[in-house]
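The complex appears here without one of its protein chains, the remainder shown in place.
After this line comes chain A, so read on.
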């Protein structure tokens, strides 16, 4: 758990972060979102003491971070930055092994861990372990960046616009990847972005920041339904909210389940239980269908979702 209590950061006379209070529960993904210069990166960098805070206190698992050794604190916090920050003179494997090496793990434990992480992040160890960062694509390099942050299995993950420099398709892939990994490893994550869609997709709770203050701190659904101010309303997009809400809920919640899973008809197209309602609507519009079958992970048809229900209860 990370707690920020009345934290302020000044750069000379300017106040970058203004008396903020924020609690990030263990295992949740808190996304700090706002336009550039709103203090979101500053807030993140105060948590691992890359920047000292001017006032207030920051507690990690109940302990004041100023009483801890800064290096020890950071060794237990994965850190991912925009543009990866991979060391160009180290191979992929050595980059991932950075923190375990600093922690003086034995050689074979490091090797096993690097192998495990590369597999987790969908990088083939055989082809990529001995490459240098410049030989990777942007998406691969950022996967290595995430693997490096996870290497010593820290409790906390700090991510500073990690996907900001990537193209739209690669960014989307990595976001899905992150959701998948988060399900497995459950890190307490602080994620900084200026992209509200990214925030809605990844966050368990979003903190909207403006001019050094937290305007609203709530779940994605509540941010969409009950924006605290006009600023938040504009940020999430007034007109667009219906579809954005639909994209937060999985098909499973609204489908009419069959009594028992059925074998699908051959060649039938449909949705997966995890797909969101927005996608369901899109498929219906495209196919001109009143209802679409829903399949589970094993490919069995577990129910159908109807257009009527979607329109009534979707948003």
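Criterion: a residue touches a chain if its C-beta (ideal position, glycine included) is under 8 Å from a C-beta of that chain, and two chains touch if they have at least 3 such contacts; residues count from 1.
By our rule, contacts and distances are computed from a predicted model.
Peer 1: UniProt names the one chain left off this complex as which of "NADH-quinone oxidoreductase subunit L", "Probable amino acid ABC transporter", "Phenylacetate-CoA oxygenase subunit PaaB" or "Osmoprotectant transport system permease protein"?
Peer 2: "Osmoprotectant transport system permease protein"
Peer 1: Which residue, A:79, A:163, A:191 or A:295, contacts the hidden chain when the whole complex is considered?
Peer 2: Going through A:79, A:163, A:191 or A:295 one by one, A:79 is the residue touching the chain not shown.
Peer 1: Which residue, A:9, A:40, A:148 or A:278, contacts the hidden chain when the whole complex is considered?
Peer 2: Spelled out, the listed residue whose C-beta touches the missing chain is A:148.
Peer 1: Just one of A:12, A:62 or A:88 touches the chain that is missing; which is it?
Peer 2: A:88
Peer 1: Could you pull out which residues of chain A are in touch with the chain that's been left out?
Peer 2: Answer for chain A: residues 48, 50, 71-75, 79, 81, 83-89, 98-99, 102, 132, 134-136, 148-149, 158 touch the chain left out.
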